[in-house]
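Encoded as structure tokens, here's the structure I'll be asking about.
For this depiction, one protein chain was excluded, whereas all remaining protein chains were kept in their positions.
For clarity, chains are labelled A and B in written order, and residue numbers in each chain start from 1.
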Amino acid sequence: MNYEKDDIIEMRATGQMSRRQFHAYMASLGAVAVTFPVFTGAARAAADDHPNVFTWEGWDAVEHHQQYLDKYGELPNFSIFGDEEEAFAKMMAGAQFDVTHPCSYKVEIWRDAGILQPIDTSRLSHWDDVISTLKDIPGMVHEGQRYFVPADWGQTSVLYRPDLVDPSYLEDETWGILWDERYAGRLSMSDSLIDGVMVAAIYSGAANPFDMTDDEVEKTRELLRQQLPLLRYYWTSPTDIENSMAAGELVATSAWNDAFTSLKNEGYDVRYMQPKEGAMTWVCGFCLMSAADPEKLEKSYDVIDAFLSPDSGQFEILEEGYGHANQKAFDLVSEEELAQRGLSKDADALLNSGIFQVPIKNEAVLQAMFEEVKAGL
Amino acid sequence: MKSRRINSFAVYAVIYLIFLYLPVAVLPLFSFNDSSYVKFPLVGFTLKWYSQLADSHGLQNALVNSLKVGISVAIISTILGIFAAKSVTRYRMRRSGLLVGFIMVPLVIPEIILGISLLMTFSIGGVKLSLITISIGHLMLCVPFSMLVLISRMEGFDKSLEEASLDLGENAWWTFWRVTFPIILPGVVASLLLTFTISFDEFVLAFFLSGTDATLPVHIWSQLRFPDKLPSVLALGAIIVVLSTIVILFAELIRRGGVQLNKQSKV
Partner (left out) sequence: MISADRTLVDKIRLQFRRSESIRGYTLLSPTLLIVLLGLLFPLIILFTLSFWKQEYVDLIQTFTLKNYGDFFEKKIYYLILYRSIRISAFVMFVTVLLAYPLAYFIAFHVQKNKMIWIILVTIPFWTSYLLRVFSWKVILGYNGVINSSLLSLGLISEPLEFLLYNPFAVVITLAHAWAAVAILPIYVSLEKIDRSLIEASRDLGESAVATFIRVTLPLSLPGVIAACLLVFIPTVGDYVTPALVGGTRGIMIGNIIQSMFGKALNWPLGAALSIISMLTVTAAVCLLLGATQLFKKKVS
């Protein structure tokens, strides 16, 4: 031991940190590193021989995949996205999955981008029970081949607090409530083209909101501009609006059915409009990706089939508040429970009553316009 | 006079800590609240979110994944940071500014761009998405952080100490461990903590570079969308805070015990 050198080190090492202390710190850091995983249990390794499903949060619930679980004893692998745009960006950049779950208005562009492959519905045991309207959605069959299997559906409409708005709205339901200056700072709108900008387009009276003329786009822009100062925020997730509706921070907002169902379940007095201009209906479902592993194709079909089963549908309706593609699922739910969720046995009628969401023709132009509005231009 | 100044700093420190911990304190509060909705007034006491948490394998896996990625990224990026910071502060190099600038580039690139372009690189190269690809992305992000922290520690480092050690016959390896390292240690610890924290918390890169193994932020991002999932995520946040505090206090106790033993043996 060279004391001289040691002294130098001791002296210069900021006067605080001796080597002994250093070893002690290293040991404690090690303790932190080691103890952590112990408390949390071992990670479950993803099984390599099951398909990778790229889907929305919630759709990975075991209730949707019971049939698959019964058959194989394990669940497929899930990867979760928050919205279809980020999912699309990820897949376009080369991420590979077997099965994915967009909504119908996205299918065309995804197919054109070359990331989807055709689906053989004869390999699905529940296909015959799928509501016929859902089978006939335009654009899902291309050159004789089907690219989309509908699975769940719902509405986009106005969710509002009857105790906080003018009673006249209870009689005369309209999207116009989202432009009512009396509720400035207490309104919200979806931060998206399909559930946000299209609402303005419908309210403006555009002949076809999904394929607008330049004049109609300008009208829509004007409406969005008028609306901007009235909004508390543009919502990006159901959590935002549900919390705000519960708190009374918002009196009305555009929303999907699930928000209505969950608020009702928690005992809040909210209503879901059938606006005179028309609510929007949407369908989401399964696509097979062209990058899918051919060896997992059989199991990929089983993933889709399991989701289409009546039991999965019953769970969807009761717990998530959405409609399901399988007609038989509705037989497992009472009329009363359906009505509570704004649904009915006659799914066809409900689907046809609203404005059905289809691909937006000039998406890029509208997005640029929306961004300018949000930037205050 | 002097003692009063110390007090005012201490008061500030306490206020600052309250600012830091205020959002953290909200988590446990609502994790015991018997409602999906996070708002005042509180409804009632429940433990159901914790039992939901215990059943949620997705959340637990994500936590373990994040720890794996965070710990390895912290160690690797700090080692790389030491190399870089040492070379920059110790030697006068021609045109080093440009190269150091290059190492800093990942800081300037918007994360979404870094994420997408790294993903494109991986898919061109046929690399399967996994925790390793996430770690590589985080490494890019963390090396500049580590380097900057260490440079600020090593700047003005007294070269003669190392030279003295070499002159006294120590080789370069031991000189590093016995002279350089103890001096830069506070910087190393800061770098480890900082890079771990950044990786543990990073969402955008992790979203694009993850396969079916999600990290905690990616998982939380998806859970945040649905109110009935949220409180158990809050519960997890609360557990992380409490657990890490306990572990650190425990480690500190061990350390103190160690120091005391050392002192005794010295006597």
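Operating definition for what follows: a contact is a pair of C-beta atoms (placed from the backbone, for glycine too) under 8 Å apart; a residue touches a chain by one contact, two chains touch by 3 or more.
What you are looking at is a predicted structure, and each value in this text was computed from that prediction instead of being measured.
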Residue of B:I103, B:A164 or B:I254 in touch with the missing chain, whole complex considered: B:I103
Listed residues B:G58, B:G187 or B:G211, member touching the removed chain: B:G187
Footprint left on subunit B by the chain that the document does not show: 5-6, 9-10, 12-13, 16-17, 19-24, 26-27, 30, 38-41, 80-81, 83-84, 86-88, 90-94, 96, 99, 102-114, 116-118, 120-121, 124, 136, 139-140, 143, 145, 147-149, 151-153, 155-156, 186-187, 189-190, 193-194, 197-198, 200-201, 203-204, 216-217, 220-221, 224, 230, 233-234, 237, 240-241, 244-245, 248, 252
For subunit A, residues in touch with the removed chain: 14-16, 25, 83, 85-86, 88-89, 109, 112-114, 185, 191-193, 228-229, 231-234, 236, 243-244, 247-249, 363-364, 367-368, 371-372, 374-377
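Going forward, only the chains that are shown with their structure count from here on.
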Whole-Å separation of chain centres (CA-atom averages), subunit A against subunit B: 31
Touching residues (chain side subunit A, partner subunit B) in the complex: 2, 5, 8-9, 12-14, 16-25, 27-29, 31-33, 35-37, 39-44, 46, 52, 56-58, 60, 77-82, 86, 89-90, 93-96, 237-239, 242-243, 246-247, 262, 266
Of subunit B, residues touching subunit A in the complex: 35-39, 57-58, 60-61, 63-65, 67-68, 71, 116-117, 119-120, 122-124, 129, 158, 161, 164-165, 168, 170, 178-179, 181-183, 185-186, 189, 192, 207-208, 210-214, 218-219, 221-230, 243-244, 247-248, 250-252, 254-255, 258-259, 262
